[in-house]
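A short worksheet on the structure shown next.
One chain of protein is taken out of this complex; the other chains stay put.
Letters A, B and C name the chains as they come in the text, with residue numbers starting at 1 for each one.
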Amino acid sequence: MLRVGIIGASGYAGAEIVRIITQHPHAKLTFISSRQFKGKNFTEIYPAMKGFVNLKYSELDLEKIKAETDVVFIALPHKIPMSIIPAIIDMGKKVIDLSADFRFSDITKYEKHYQPHTAKKYNDQSVYGLCEVYKKNIEKASLVGNPGCYPTSILLPLIPLLKSRLIKKESIIADSKSGVSGAGRTPAHISHYCSASESFKAYKIYAHRHTPEIEENLNKAAADNISIIFTPHLIPMSRGMLSTIYVKIDSSACENDIRDCLNNFYAHNPFIRIYSENNFPDTQNVRGTNFCDIGLKTDPSGQNLILISAIDNLVKGAAGQAVQNLNIMYGMDETSGLNNIPYPL
Amino acid sequence: MLRVGIIGASGYAGAEIVRIITQHPHAKLTFISSRQFKGKNFTEIYPAMKGFVNLKYSELDLEKIKAETDVVFIALPHKIPMSIIPAIIDMGKKVIDLSADFRFSDITKYEKHYQPHTAKKYNDQSVYGLCEVYKKNIEKASLVGNPGCYPTSILLPLIPLLKSRLIKKESIIADSKSGVSGAGRTPAHISHYCSASESFKAYKIYAHRHTPEIEENLNKAAADNISIIFTPHLIPMSRGMLSTIYVKIDSSACENDIRDCLNNFYAHNPFIRIYSENNFPDTQNVRGTNFCDIGLKTDPSGQNLILISAIDNLVKGAAGQAVQNLNIMYGMDETSGLNNIPYPL
Amino acid sequence: MLRVGIIGASGYAGAEIVRIITQHPHAKLTFISSRQFKGKNFTEIYPAMKGFVNLKYSELDLEKIKAETDVVFIALPHKIPMSIIPAIIDMGKKVIDLSADFRFSDITKYEKHYQPHTAKKYNDQSVYGLCEVYKKNIEKASLVGNPGCYPTSILLPLIPLLKSRLIKKESIIADSKSGVSGAGRTPAHISHYCSASESFKAYKIYAHRHTPEIEENLNKAAADNISIIFTPHLIPMSRGMLSTIYVKIDSSACENDIRDCLNNFYAHNPFIRIYSENNFPDTQNVRGTNFCDIGLKTDPSGQNLILISAIDNLVKGAAGQAVQNLNIMYGMDETSGLNNIPYPL
Partner (left out) sequence: MLRVGIIGASGYAGAEIVRIITQHPHAKLTFISSRQFKGKNFTEIYPAMKGFVNLKYSELDLEKIKAETDVVFIALPHKIPMSIIPAIIDMGKKVIDLSADFRFSDITKYEKHYQPHTAKKYNDQSVYGLCEVYKKNIEKASLVGNPGCYPTSILLPLIPLLKSRLIKKESIIADSKSGVSGAGRTPAHISHYCSASESFKAYKIYAHRHTPEIEENLNKAAADNISIIFTPHLIPMSRGMLSTIYVKIDSSACENDIRDCLNNFYAHNPFIRIYSENNFPDTQNVRGTNFCDIGLKTDPSGQNLILISAIDNLVKGAAGQAVQNLNIMYGMDETSGLNNIPYPL
């Protein structure tokens, strides 16, 4: 059994990793930390899991991590991970970091949108953990930068089409919508029930830091410089993310060609479900799962394409993909711990 | 006091007209009909209004309408209104129809997307009731086709900019989101609590009948042939609609020029609130009101513009705009019955 | 026009008073304070009311209050009001306090459940502002302790029946449920969207400080010592409170006798709506209004009675009743500012 630690296991993503590892056939949870809750039982904070999880929150203790874990998930705010990961990597542990600190190949982009990077040498060896796209690299990685939720929902439908040159590189628009859990567990005005309920709104227009992360990976797929217009919105619900993506078709490709391209690209990827004609994703269908559901439709002119993707922002958009990365890094079945059946409602 | 009748007062839009007329200083409700609930008190169906409304649902009785009303709202499904409105107009009554039957200037468009039109002569005299844009025509109208909810939310931000030639006529995309009340009061799978809750999805992609209604009015504003990509989505909330509109700037106009254009166009229109820089609409801010809130932002390149509009789909998107049309048709203060203060949450 | 000040106008109850006073025909808002938001426009915090409210938050400034107001609402946490109200009363202003500080006749009860009382002399002159029950006293009061939301919903159905000796004084159980806005505007774990959504739970069992407030007023009605079992619960919705109250009938009274008693007691009280047989309140029917809706049913044995009351916790349970108290204190129509028509949904 792989011994798994989670640094920052009190937030929603951390708690989801706890859930998934608890049902993982080849991994067991041996260490969880939380500055806020150290000394408390995990199930005091997340009583739903009473009877399944029997661990106390520790402080961030590198000696314990060294002794008790083989691999570590980091679910802390940006900037902190790069200060602790080098030491953990140097112990010979593998690390999957859910922050943005190790997501960028071009570190100047990171530094422009976040802050100075203090562990550039380690960034050089890190791999962007978009599982279905970079699997080969992830297999050999010791340090994975787990993708953001919006990038996951936008990149998965676009990358195969850009690689196949079926769509134009210009005028890509992603209108994305997220459930409130994306705002994190720490109470804030935006996630107050009375602020979010009966409310729908856009935020961080032209200013969300997921934009450079998306663009860097679109560029790699297209081998060109791509700009995207990306608008995040907040939905009055807990979990789920849907991206409606507008692109122009660059070829004589018809809707079925595009669907075939996606089906082929994701043929052996159990977490991607491509929808058939006139069927479209619904966040409810992926709630609590690691699926990315994708639907599409071309307009009557055949020149415009709408792609719609749905994920659970906490699972495929965070904790689920993180464990999928773990599975790939250790050569385990990619679905280990992640194959719970979705609920009908 | 103007005597007001409502044909089809059991649905959500009809019930909202009841609410608004009940607080109208110059109009009183004298007749309401419902096939389903005839003989029942309105407040049996809508108990919230106990003590305010004391009317029973009648059958659709043209003699009663003739004797007891001056003006009639029709809140029935498409196709039925055109079969009864001619008789009511011929009585000398004014009519505000909330269906699509009298919204189109080009009746071939109506017939293509709905069904054969059976009252073309009356359609010739009808006016499209987008209040802020067609006020002059509405003042003289006897028959108003009240706009759809999506068209209202999309046309109000776009028309001034097209008229002023500040934006390009190509590549307009409206990504719109509606609360569940838009699906109507009749129980259906899509509006079941368990279908809608924790669910966000697109529907009728490239196929919603509001598209030709939007395009006809964009064409008028631009004096040209305009195509729009319009995608409706369903939000897990009762009331509210938000449209995120992507356009390209056709000029050297900057964000403030665009904001000024909107502010000028809507200067004397009490229901349009243009947001200042970096402030954006939220459906919660317009809930239960006749406001259309509009925010905007240009991207760093200065070439792309995002417009965001928020309305209450049942008020400015239906019943409220209908009463605003009434006010305009009778030369009353446009805000009569519509000036309740919004709730802070 | 009465000049109205609100100390603590940034929370939900304060903001609701702003809304109500803004539509009040005989009162105008002249002063609002907030420690957190001083210097900001009210509509920066509550943008829904843009165009209706044009006031900035001040500091708590007694000189301004002296110069600019006739009457002051206090919407601050318990303990602070008793430290500032004496000075305001001594200026000759009238005060309506929404905290618990001036709700108790028996100050030892207050001190047992809250803290030492530092303004006992002023408490002696304060009146408990349960409008329909203590109207005569409120008319002459300068200082009103506005009731808690749970007490309002529980006392209104019970007091007439206790006074008429129709029900037993023993074994009264109130199972109450509140929307999340009752937890206040300050972000907290309990009011986080993801904590509240798909969650229903009891809290503060046998330990809620509204219990002694309820009991003191039941005692007055029954002229005896009454204990109540009161259990608050949290509902996943923004506004609304419903109390299901279980009592035993103490007489040969039948359901209609009990309904008659309530109808008679509240005959001239516009905000109490007694439901007819087999009709029961729904929080949706009172949302945004100052109504208290009451329904009831006796069991087949005729010995047990269920009373159900519904209010909007922020209106009749806080801000609305506070303005109703203002209206009574100044001899104005009790419904001034409070007669907006309820929404059908």
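FYI, a residue touches a chain if its C-beta (ideal position, glycine included) is under 8 Å from a C-beta of that chain, and two chains touch if they have at least 3 such contacts.
No experiment lies behind these values; they were computed from the predicted model shown.
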Message: Among the chains you can see, which ones touch the chain that has been omitted?
response: A, B, C
- prompt: Which of these touches the unseen chain: C:N146, C:S238 or C:N325?
  reply: C:S238
Message: Can you tell me which of B:R185, B:R209 or B:K248 touches the chain that was removed from the display?
response: B:R185
Interface with the unshown chain - residue positions in subunit B: 12, 180-181, 185, 187-189, 191-198, 236-238
Message: Counting contacts across the full complex, list the positions on subunit A that touch the omitted chain.
response: 12, 15-16, 18-19, 22-23, 46-52, 181, 198, 238-239, 270, 273, 279, 282, 284-289, 340-345
Query: Which subunit C residues touch the hidden chain?
result: 171, 173, 175, 177, 179, 194-195, 197-203, 205-206, 229, 231, 233, 235-240, 242, 244, 246, 280-284, 287, 297, 299-300, 304, 306, 308, 310, 345
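Basically, only the chains that are shown with their structure count from here on.
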Message: For the identical-sequence pair subunit A and subunit B, what's the CA-based rotation angle in degrees, nearest 5?
response: 180
- line: Per the C-alpha centroid definition, the whole-Å distance linking subunit B and subunit C comes out as 37
Statement: subunit B touches at least 2 other chains through residues 198, 238-239, 282, 284, 287, 345
